[in-house]
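Missing here is one protein chain; the remaining ones are kept as they sit in the complex.
Think of it as A and B in the order they're written, each chain with its own count starting at 1.
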Amino acid sequence: MDKLLEIKDLRTYFVLDEGIVKAVDGISFEVKPGKTLGVVGESGCGKSVTALSILKLTGPRSKIQGEILLYRDGEVIDIVKLDPKGDEIRSIRGKEISMIFQEPGASFSPVHTVGEQIIEAIMLHQKLDKKAARESAIELMRIAGIPRPELRIDEYPHQFSGGMLQRAMIAMALSCRPRLLIADEPTTNLDVTIQAQILELLKELQRQFGMAVMMITHNLGVIAEMTEEVIVMYLGKIVESASVEEIFYNPLHPYTKALLESVPKVGKRVKGRLKAIKGIVPDPYNLPTGCSFHPRCPEFIKGICDVRVPNLVEVKPGHKVSCLLYGEVKKDE
Amino acid sequence: MNNILLEVKNLKKYFPITKGFFRKQVATVKAVDDISFFIREGETLGLVGESGCGKTTTGKVILRAYDPTDGDVILHIDGLDINVAKLSSKELKNVRRYMQMVFQDPFKSLNPRMTVRDIIGEPLLVNGIAKGKELDDRVADLMRKVGLRPEYMKRYPHAFSGGQRQRISIARALALNPKLVICDEPVSALDVSIQAQVLNLLKDLQEEFRLTYLFISHDLGVVEHICDRVAVMYVGKIVELAKTEELFEKPKHPYTEALLSAVPKPDPRMKTKRILLVGEVPDASNPPSGCYFHPRCNYAKDLCKEVRPELIDIGNGHLVACHFAKELSLKGIPIT
Partner (left out) sequence: MAEMEKREEFIEEVFAEKEEKIYVASQWKLMWWRFKRNKLAVAGGIVLIIFYIIAAFCEFFAPNDPYKYDVRYVLAPPQRIHFIDETGFHLRPFVYGYKMEIDPITLRRIYVEDKSKKYPIKFFVRGHEYKLLGLIKTNIHLFGVEGDGHIFLFGTDSLGRDVFSRVIYGTRISTTVGLVGIFLSFLFGIIIGGISGYFGGIFDLIIQRIIEILRSIPTLPLWMALSAAVPANWSPVKVYFSISIILSFIGWTGLAREVRSKFLSLREEDFVTAAKLAGASERRIIFRHLLPSFLSHIIASLTLSIPGMIIGETSLSFLGLGIRPPAISWGVLIQDAQNFRTVALAPWLLLPVIFVILVVLSFNFVGDGLRDAADPYAK
């Protein structure tokens, strides 16, 4: 099976005054061309930092270790080794891998028109003159579902609503036909009816352009609807990875199970109390020993879970889990 | 059937938009535009809608955090009918304790410069109910009720996570033994794994203290779980109000149908074709003619462009504001 992106033992640490935050702590996964990978987890689990690490946008106070291998025309580039300000990473950003963010407003400069910014992105990677780039921008905005793009191209970001700005952002991200689109909580701040529009748009664009999508979200509905493969993250580590069907119908990790059970779902009414996960997400400077989920885990085994650190092991084809309950499998092999 | 606790009649809240040196009024935002509903004692009424539909404003007007432009808010307490909307600010002070609020953002709703004791104790202190040692005891008691350790009393809000802060906010709301608690998106700012804890807490407290909730939310999953009845708002108006099961299974307003269809279902095998709405929520300062929903409605006819439909009972307490409510057969979500 060919790969587009392969992450091997990625670690992204932030060195801050208060201590070291291990935002991403040894994760490995692959992105296949044209497929959709879902990354699910709560705030602070490292899902956004993973995305930023892939584009080397984590800033000067971070340290990235491991390998981020991008497969391009038979050659392999390790993004970790690239200079974060160099030409090579810039030729990857936007062209090979694009990203859209939760807060589209923050990605547009308020003093330039939306059009100028999309045109700039196009001209950065393609040899087009200004006129052709403008036409291309209008076309992209139309594809992204912005009505009357030829008029709206000259408007400023504040004249766009949240949903429209997210569409403009998608148009900009698609300007160079990237092979991978990373969508970091793209619909979290949007209303449900607008969220539905954006999700449909992403699906349609994926069909049209054949790109791979890495969908980062905490919304299990979005995961179920949009993705094929899912990785579940907790405190910088992958706790489970499997196909979306497996995750929803045969979850193995206690965290995944609890997450699925604790969320009230439309159409499935729970009488009485919800099954809540106890406790709170621990302080990132002071992580628990052993399995970092053990203080909140309903299946916690004293003397094992708080001592041993579990590894991500494949318990059946395509289904990996990092939990000591499933540790036996590894021993047998 | 329980008694009615709160009755809202023809409530309106308009915000003026002013411009220029002398702040001339140039337009009006009809944030809440003539809505009526009631809540029974011990019941949870959900108020759902998209951002800008006026659901939060409705909550704040009921509490008189904003003064209503027009309409009545009648509280039935101990055989008295108090019209909160018409009270002077002096009279209001005595009524405030019956109605409290839990806010959406637990990072903004707690004064960072006050200790937890002062935050939870403030309602008791300003109403002259307790002070000093007695206040400490009352606060400790409230903290235990919401699942916080009383030893944390001397801490400041920055010591707490989002979920814990929301508990503090709930404890403060309960300090005066209110009848009605308006919950404004109480879990939407919280992490998924924490949401269930807070929802369970709200349910437990409702049982224990016979609380009545007005539950404002945009999350239909949460609303379905916690609410007995649900009102759907669109551009300052209620477009549909019914029992939760009925509203979810047999919606009668096209907007409700679209809203239900838009929610991503956490089930990968449920790949249904969804109803997509065109366009966006209209500007409340310049709403469309006729039915406010007609430009986005898939079933709109000429009548909808001209005549604004009234909210009418189509039987069994199911209220709908749609000209074709009886003719349309809309799709809901079967509840299992």
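Operating definition for what follows: a contact is a pair of C-beta atoms (placed from the backbone, for glycine too) under 8 Å apart; a residue touches a chain by one contact, two chains touch by 3 or more.
Predicted model, so just to flag it, every value in this text is computed and none were measured.
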Request  = Would you mind spotting which of B:19, B:93, B:131 or B:326 touches the chain that isn't drawn?
outcome  = B:93
Ask   = Among B:26, B:126 or B:312, which one is in touch with the chain left out?
value = B:126
Request  = Just name the one of B:29, B:48 or B:63 that touches the chain not displayed here.
outcome  = B:63
Ask   = Among B:35, B:110, B:202 or B:333, which residue is in touch with the absent chain?
value = B:110
Query = If the missing chain were put back, which residues of chain B would it touch?
reply = 22-23, 60, 63, 65, 93, 96-97, 99-101, 103-105, 108-115, 122-123, 126-127, 144-145, 147-149, 151-152, 154-156, 158-159, 164, 169, 172, 175-176, 197, 200-201, 204, 208
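Assume only the chains that are shown with their structure count from here on.
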Task = Quick one: report the Å distance separating chain A from chain B, using the average Cα coordinate of each chain.
result = 32
Query = In the complex of these two chains, what residues of chain A are touching chain B?
reply = 42-43, 161, 163-164, 191-197, 199-200, 218-226, 244-245, 248, 258-260, 262-270, 272-278, 280-281, 296
Inquiry  = So in the complex, the part of chain B that touches chain A is made up of which residues?
reply    = 50-51, 161, 163-164, 191-197, 199-200, 203-204, 218, 220-222, 224-226, 245, 248, 258-271, 274, 276-277, 280-281, 333-336
